[in-house]
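Note that one protein chain is taken out, while the other chains of the complex remain in position.
Chain IDs A, B and C follow the sequence of writing; residue 1 opens each chain.
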Amino acid sequence: MSHSTDFGPDLVEVFGPSQVDGGPELVQLLTPEGERVEHPEFRYEPTDSDGKPIAEDEAIRGLYRDMVLTRRIDTESTALQRHGELGIWAQLLGQEAAQIGAGRALRPQDYVFPTYREHGVAWCRGVDPLNLLSLFRGVDHGGWDPSAHNFGLYTIVIGAQALHATGYAMGMQRDGVVGTGDEARDAAVVAHFGDGASSQGDVNEAFIFAASYNAPVVFFCQNNQWAISEPIERQSRIPLYQRALGFGFPGIRVDGNDVLATYAVTKAALQRAREGQGPTFVEAYTYRMGAHTTTDDPTRYRLDHDVERWKLRDPIARVKAYLARNGAASESFFAKVANEADELGHRLREGCKAMPDPSPMAMFDQVYAEEPPELAAQREGFAAYLETFDSSSVVEPVETQGAGR
Amino acid sequence: MSHSTDFGPDLVEVFGPSQVDGGPELVQLLTPEGERVEHPEFRYEPTDSDGKPIAEDEAIRGLYRDMVLTRRIDTESTALQRHGELGIWAQLLGQEAAQIGAGRALRPQDYVFPTYREHGVAWCRGVDPLNLLSLFRGVDHGGWDPSAHNFGLYTIVIGAQALHATGYAMGMQRDGVVGTGDEARDAAVVAHFGDGASSQGDVNEAFIFAASYNAPVVFFCQNNQWAISEPIERQSRIPLYQRALGFGFPGIRVDGNDVLATYAVTKAALQRAREGQGPTFVEAYTYRMGAHTTTDDPTRYRLDHDVERWKLRDPIARVKAYLARNGAASESFFAKVANEADELGHRLREGCKAMPDPSPMAMFDQVYAEEPPELAAQREGFAAYLETFDSSSVVEPVETQGAGR
Amino acid sequence: MSTQRITLAKGLNAGLRKAMEDDPKVLIMGEDVGKLGGVFRITDGLQKDFGEDRVIDSPLAESGIVGTAVGLALRGYRPVVEIQFDGFVYPAYDQIVCQVAKMRFRSKGRNPMPMVIRIPFGGGIGAVEHHSESPEAQFAHTPGLKVVACSNPVDGYWMIQQAIACDDPVIFLEPKRQYHADKADLDLDLAPDPLFASRVVRRGTDVTVLAYGPTVKTALRAAEAAAGEGRALEVIDLRTLSPLDMDPVFESVRRTGRAVVVHEAHVNLGLGSELSARVTEECFYSLEAPVLRVGGFDTPYPASRIEEEFLPDLDRVLDAVDRSLSF
Partner (left out) sequence: MSTQRITLAKGLNAGLRKAMEDDPKVLIMGEDVGKLGGVFRITDGLQKDFGEDRVIDSPLAESGIVGTAVGLALRGYRPVVEIQFDGFVYPAYDQIVCQVAKMRFRSKGRNPMPMVIRIPFGGGIGAVEHHSESPEAQFAHTPGLKVVACSNPVDGYWMIQQAIACDDPVIFLEPKRQYHADKADLDLDLAPDPLFASRVVRRGTDVTVLAYGPTVKTALRAAEAAAGEGRALEVIDLRTLSPLDMDPVFESVRRTGRAVVVHEAHVNLGLGSELSARVTEECFYSLEAPVLRVGGFDTPYPASRIEEEFLPDLDRVLDAVDRSLSF
């Protein structure tokens, strides 16, 4: 045999301990200690959602507030699940910066395809958190109007939405809202998914379609290191952002616990897409601090020690440290935000408990635009059947005192 | 906005005219003119199937013979289809070197998962070409015994076999026949597929599983530039071999019309797999000289001019030129091979025409290991039903005079 | 004169063209639908006339095609997806069953999913494996989808337009064996039947034969042959498989007292089982015999040299008619 078996690097070991802190390629603008750092390619240059520059500290205070409120949505919902008010809840603890950074980089005309965990992005898009709760409570499959917020419904089948996002972006191309040079018009799409999802055929096909048509879509992957109990190493043996290279578009790994960096990188990727330069893969390197969902028990498969280490990289703490250390926010600002969070918590608790159950008859609604006679007959038959019981308590929406079904 | 939108190369244009001859990364050991060239990493070092070195010219004569006979299988089958003896035929014209190079690099213990076009590999594995014809004639779904040849059945659903190959390779790992250092024992798998197939979720998932488990599988992609009417640019905007980089294993582009280079590269990749170093992606850069199948009309979608240019890169002509120019084969050798090809052609024609139709009752066979009573009843019912006709002409296998059904 | 003699392939092609002219939001997507015009040439010439943005050659990935079509539909387009052969729809199954079918429901009507998924289906063309399947039952079982099958050139022309105009996702089955077979007169002045309606295509009094797609022709030929023996079969072209349009069926069976269903799909859990169940529920006291089913056997589709034995043919239909009459 010739020497030629060693024609490639042995990549099995590439994904090793060096990756624990994200590796050298990690884009970071704010350290875990709350210190601003420079990056040769990305700068934090905040704008409002129409692209007008805003003052840095004001913007960072806004991001802080977003993250605190998002975390409150999360902890409150977790508590509501514990109290039997929600059937399940998918926690985002630890991923606030990734989501707020990505969410605040959007323009109104952009469109977002979330997974089931993008509560922070939903927040940025103006979706009432109660609309998220209704899904996890089992009241509906998603309560908001996607086109009112340019924020699609949560998608539970892993990876399916990556293709929807790509198709939607192809639609934008056909609508002539890509690469026109008109900032108020040019639009792009963000597809959210997780590290586990990167293994699904659909996600990889989305890369292919997006590359083939040069579609204006940002693939925003929150690598929170876990797909339920499976570590990222099961899905990829090299840093995940490099997946994009195989499909011919750029991939970037950003510190997903750094809201400034995530904002900057996502914004650049979106801008690139809007300008007609095609797709980008953004790997937001972060950590799922909580369980997969409220029904999961992560102590079965991961070490406390890991979680503890990631606590030191908390996305909110570092922004607070920055704001405090630089006198960019006063105590009263922090108190006000804390207060707001309490109010939000209260609203969620009350709103959730007061949420009426749907009418059983709702299951017959919107199956079709044009209801077939056979389904109409089932609807009528069931209504008549319900009539044979005490109809007042079943057919009409009722307020319940808990989700203890 | 910062400068950061240009954080990646604009890759849209990467796959451009520079790729027409395979680009600089193409591994080549024999030029279209039949001249041997050196490559820094790969050398042509022929061995027999047990790994024992054999004389170069003898080996190259063998490859020449393989390619000529494979081409004859192809042209003869195309003719048989034209005469109504086959329902359809998938032509390999132009891909002989890719297939023979890959096929001859195998050891007996290796296993191959083909598409529907790997007639040359089948040849190397000792599959009787008549067994291929029975499939395209509609007599069965594949007539050979996969385990007798370590050559799986043709797979028609694009890409499905890439996963089978990966799973089979995982089985080899579990059987302890990978990386033992025993050359006679260590084994690997080859998964064949086309450029179009590279877009299927299954193929990309196969990359993921193979990388994740470091499975001993060589992904051998014949990039013949076309997926029916769609050019490679629709599937990838960068050279296809680079796909592997995104999954963390090596990719190599080899001149698929150069049998020596294909042999050398495949062998190295197989060796790497057998030694436990995991998967490799080999892109055999070639061209589908014929139609997609005999029912296709390529004049609808491609230029004669392209085909003409590729004729100059004919895989057989260059080996013949090499052998002749260097006195490595005599006129009588070429005549003998031509003669063998004629004999093979004759055998195929006669064998195909003499092929009996299956009994209609065969459709009830081997649906299950344990036939359920309801299927047994259908079988019996149908047999009885056939009895009501002139049973002699229907139930028993009959020889037919053409495929004109 | 508005009458032309056309094949099914031509009818579909003309219908697609008309739909694209009528509505700029209509897109065609699929493998080889562009320059090649599809392997069956159903989209012939459309890319040339409507451009690559509206007739989209896709990468070779069915889930990708349907999944991006979902996105396009969310953006307000009306994608018409071509699946190259019945046997290749399965990689897209998840997108069809979990996304296309449920999008409207899940979104409380806010995200309609007007999409047509065209599938050349059925056997009899001497093809290799996976090119002759009949997957309709799997889609008909899925709420949120509508499933129709055309059987002739005129229906092909109208039904494809109606399907595209429909705001619900429609699985549109085309009997590939008929594409280039019989011609029929398309008279543009004749108003078409509604899309979701079955149609009595031959009147009769003895046995009701239910068919769709490729087996309508088989049923009609059987009726012809039976007539020679003095038996009057009524043949119904179901046309819509989900929802089923049962009223004409019930009406017929109440008259004949007997029904035979003919499809190429496997008998077990094929459309015939649902038709049998419903006819029995509704016409219990009218039935002189159980509904009998003639279909593909419960084996994988066999090699093409024996496919005609697998497929229901005139003789097997007549055999079932006999069994029904002598029950």
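In the analysis below, a contact is a pair of C-beta atoms (placed from the backbone, for glycine too) under 8 Å apart; a residue touches a chain by one contact, two chains touch by 3 or more.
All figures in this text were calculated on a predicted structure; none of them were measured in a lab.
Checked against the hidden chain, the listed residues B:165, B:244, B:316 or B:352 yield one contact partner: B:165. One of C:39, C:113, C:184 or C:291 touches the chain omitted from the figure, and that residue is C:291.
When the omitted chain is restored, the residue from B:33, B:145 or B:297 that touches it is B:145. Of the listed positions C:91, C:156, C:175 or C:312, the one in contact with the omitted chain in the full complex is C:91. For chain C, the list of residues touching the undisplayed chain reads 63, 87, 90-91, 93-94, 97-98, 101-102, 105-106, 129-130, 137-138, 140-144, 242, 265-266, 268-274, 276-277, 280-281, 284, 289-293, 297-300, 327.
Within the entire complex, the positions of chain B that touch the omitted partner chain are 140-142, 145-147, 152-153, 157, 160, 162-175, 201-202, 205-206, 208-209, 212, 365-370, 372-375. Residue-level contact of chain A with the missing chain is found at 87-88, 116, 135-141, 156-158, 196-197, 199-202, 227-230, 234-235, 295-296, 300-301, 357-360, 362-364, 367, 374-375, 378, 382, 385, 389, 394, 403, 405.
The criterion applied here is as follows: only the chains that are shown with their structure count from here on.
Chain centres here are C-alpha means, and the one lying farthest from chain B is A. With centres taken as mean Cα positions, chain C sits 40 Å from chain A. Residue positions of chain A touching 2 or more other chains: 201-202, 205, 208, 212. Shared interface positions of chain C, defined as residues touching 2 or more other chains, are 58-59, 61, 63-64, 91.
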